[in-house]
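Omission of a single protein chain aside, the complex is shown with its protein chains in their original locations.
Labels run A, B and C following the written order; every chain starts at residue 1.
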Amino acid sequence: MMHESFEPKLVAFCCNWCSYAGADLAGTGRLKYPENIRIIRVPCSSRVDASLVLRAFQNGADGVMIAGCHPGDCHYDTGNYHTRKRMVLLKSVLEFIGLSSERLLVKWISGNEADRFQATVESFTRELKQMGPYEKARDLRCAK
Amino acid sequence: MCLNPLLPVGGIVTSIFSESSDVKTFQIKPETMFDHLPGQCAMLSLLGIGEALFSITSPPGRDYLEFSIKRVGKLTEALHQLEIGDEVGIRGPYGNGFPVEDLKGKNLLFIGGGIGLAPLRSLVQYAVDNRSLYPGKFQLVYGARSVEDLLFERDIRGNWPKEKDFEVNLSVDVPHKDWDGFVGYVPQYLEQLTLNPENTIGVTCGPPIMIKYVLKTLEKLGFPPEQIVTTLEYKMKCGVGKCGRCNLDEHYICKDGPVFYLSDLQKIKNDFCK
Amino acid sequence: MRKITEALREVATKLLHSSEVDLVLGYTRGEKAKASVPYVATTPEEAANLCFDNTSSKALSKYLLQDSFVAKKTALVLKGCDYRAVKMMIDENRIERGQLYLIGVSCQGMENSPFCQSCQHKSPPAEGVDILLSEDDATGERIAKSLQEAFPEIEKIERMSEDERFEYWKRQFSRCKRCYTCRNACPVCTCRVCMFDRENPDYIDAAKDQLAQHQFYHIIRSFHVSDRCVGCGQCARVCPEGVPLHLLHQKLQRELHKFYGSYKAGVDELPNPLSHAHKNEPDFFGKVGR
Partner (left out) sequence: MNTTIRSTTLENLLAACDRLANKYRTFAPTSEDGVTGFRPLDQMTKEQRQAIEETAFANKPTVGSIKSFFFPDSEIYIKFSRQGRKVEQMELEGMGPQIILGAKPCDIKSVELIDKVFLAEPVDSLYQDKRQKTIVVATVCGEVGEGCSCREFGISPVVAAADLMMQKGSGDEIILTPETAKGEELVKELLALGSFAIAKPLPLSAGDTAVDQLSAEEVQNRMDELFNSPLWDKLAMTCLGCGTCTYYCPTCHCYDIRDFNRRDQGVRYRTWDSCMFSNFTNMAGGHNPRPTRSDRLRNRFFHKLNYFVKKQGELACVGCGRCAELCPVGISISSVLKEIGRDVHVS
């Protein structure tokens, strides 16, 4: 059941050195990607811990994406190793508590992969539209 | 259902004066003005950020309320970004205020420390405005950490020294090249001044550690506990003696205080400044 | 556990008598003969009140971080799980081994605790403690179970649909009042200032009727202890609302072992799995990105 009118809110934590550069390149390259995305620039994908992801869902995000450098390319050497270790565990917790872990997407996107950034945002937005609005982890005192 | 005492009313900021790098004095006109005693406080609030109790630094009888606020935390930080014309929540007055009746006809010794001069200023100005009721000698002993931290320049160097029989003594904790006044802590300064406890009431307000030693020094200088008045400051949330946190023994500082005679404090078992 | 109690009293009396230690931290009979409670003996006479039985479950090691213990030479009664928590705090330089006299006890398992039924570290290693009191009566309720058998509820929850799982945990978390007993009783939750106690910035909102805030607290706390949990079972035992937190921690530990190999906090050496990361670890977000 597709929610035609529903426009999902997608919060993307983009690592400054790779994914943010990729998103920037997509922009300068006139590659269109859905404007549902709200990009938050982080020094490294490992800056994002469980509390930031949950805070995004609390504030009404329908999907959270963490985009970092490909393992091995991290500007800080081991940053994305921590990210993948932490996020696979967070996804398990979300799943165990019934909070639909597929709304948390982790993707490695390097500085020159503008098309990969565009494709990821498009597919994730489509999936989120399919899943519909996300209420399970939202703080009900603030509007969507 | 009666009105909820915790609901603030609106107040417009009508003037802002920077006393120092981290203290600003705000003049606020509440929608419904309320009269107050010197030494009473009011809750200032910014919806979404927080609420805190501040002493009213303007004397009673004005058509505005003044608050001097030092930047120490989240709310005070936000208050410091207010501009003239902004709205702020306000409710009060809270606390018992200074015993203005008992002070009539007495010599008054005001002892302030840092931002602690704010509640005293309300009393000093009230006494100056009603000099006939308070004909005695006025002495102010006011200390701050540094020269830049001395607040209310307009009063301590401007109006008050010009008042009849009003002796102003200022001190700073750290020396400064063009400071020729006393350097050291207020309790030490008291011992050097000529203070005559006879028919004099000492009123003090400042950081807890200063109050602790000022009270000791005043007693040493012959002031009986009944002639020493102090204020205490605890974390306060409701301001109406119900939320339970600001108790000193069984007294709620927001309702039974913040002003206490030393004679009352000596009956209290708990030490307000451990 | 009667023999251990007698041996414990004897050791404690000797230690206090010779003032080799300032105090002995152990257990004593609770009021109304319910579970035994933590107890501090400071004189040889008080040592006679010490006891150890299958309700001496409270983890005692965290008290050592309190100012009232820091300057004292302390003797401490340690079950297998308690020893693991103490070892971790020593390795993390939070407490001084030199200030401690460790009295290990061979534990037969606390009453109705799934952790104890599947525990593989019943008593502290002899070389890790100053004295090891053991009692070879096999009457303890030790029916060794595998982790799967001891925590059947985890499979039951995993088999539920996503909505059923959400409803289950929503019902549990909605009873939570955030009294923080689970955190204060947890021997491995030892940050100097807990992020939930910070006021500026306040990471968590104090509302007790918002499921999102309860989820935030319980997910992050179980996250923080996932590679430190020593399986003492206190979190679930102390919760006044009966929230089965041990399932959350056990599930997370199981996931961690599945992804990154088994690690026994307080047994294997530091660093714990989540505090380091390497190139050759499996990458679950590589090709597929899901």
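Just so we're on the same page, a residue touches a chain if its C-beta (ideal position, glycine included) is under 8 Å from a C-beta of that chain, and two chains touch if they have at least 3 such contacts.
A quick note: this is a predicted structure, and the numbers were derived from the prediction, not measured.
Undergrad: Counting contacts across the entire complex, name the shown chains the missing chain touches.
TA: A, B, C
Undergrad: Using the definition of touch stated at the top, determine which of B:31, B:129 or B:249 touches the missing chain.
TA: Counting the whole complex, the residue in contact with the absent chain is B:249.
Undergrad: Identify the residue among C:191, C:207 or C:270 that touches the chain left out of the display.
TA: C:207
Undergrad: With respect to the chain omitted from the figure, which of B:157, B:176 or B:235 is a touching residue?
TA: Residue touching the absent chain, from the options given: B:235.
Undergrad: Spell out the interface residues on chain B facing the chain that's missing from view.
TA: Contact residues on chain B toward the absent chain are 1-7, 45, 47-52, 72-73, 76, 86-87, 207-208, 233-235, 237-238, 240, 242-250, 269-270, 272-274.
Undergrad: May I ask you to list the residues on chain A that touch the chain which is not drawn?
TA: Touch with the absent chain occurs at residues 59-60, 139, 141-143.
Undergrad: Which residues does chain C use to touch the chain missing from this display?
TA: Touching the missing chain: residues 30-32, 34-35, 37-40, 58, 63, 66-69, 171-172, 175, 177-181, 183-185, 197, 199-200, 205-210, 234, 237-238, 240-242, 244.
Here is the rule we use: only the chains that are shown with their structure count from here on.
Undergrad: Could you name the chain whose Cα mean is nearest to the mean of all protein Cα atoms here?
TA: So the chain nearest the centre of the shown protein is C.
Undergrad: At what distance in angstrom does the C-alpha mean of chain C lie from that of chain A?
TA: 35
Undergrad: What whole-number Å value describes the gap between the mean CA coordinates of chain B and chain C?
TA: Averaging C-alpha atoms per chain gives centres 49 Å apart.
Undergrad: Would you pick out the residues of chain A that each touch at least 2 other chains?
TA: In chain A, no residue touches at least two other chains, as defined above.
Undergrad: Provide the list of chain C residues touching at least two other chains, using ranges where the numbers run on.
TA: Answer for chain C, listing residues that touch two or more other chains: there are none.
Undergrad: Which residues of chain C touch chain A once you look at their complex with the stated criterion?
TA: 157-158, 160, 162-170, 195, 203, 205, 207, 210, 212-213, 215-216, 219-220, 222-223, 226, 248, 251-252, 255-256, 259-260, 273-274, 277-279, 281, 283-286, 289-290
Undergrad: Could you list, by residue number, the parts of chain A that touch chain C in their complex?
TA: Those residues of chain A that touch chain C are 50-51, 54-55, 57-58, 71-72, 78, 81-82, 84-90, 92-100, 102, 105-108, 120, 136-141.
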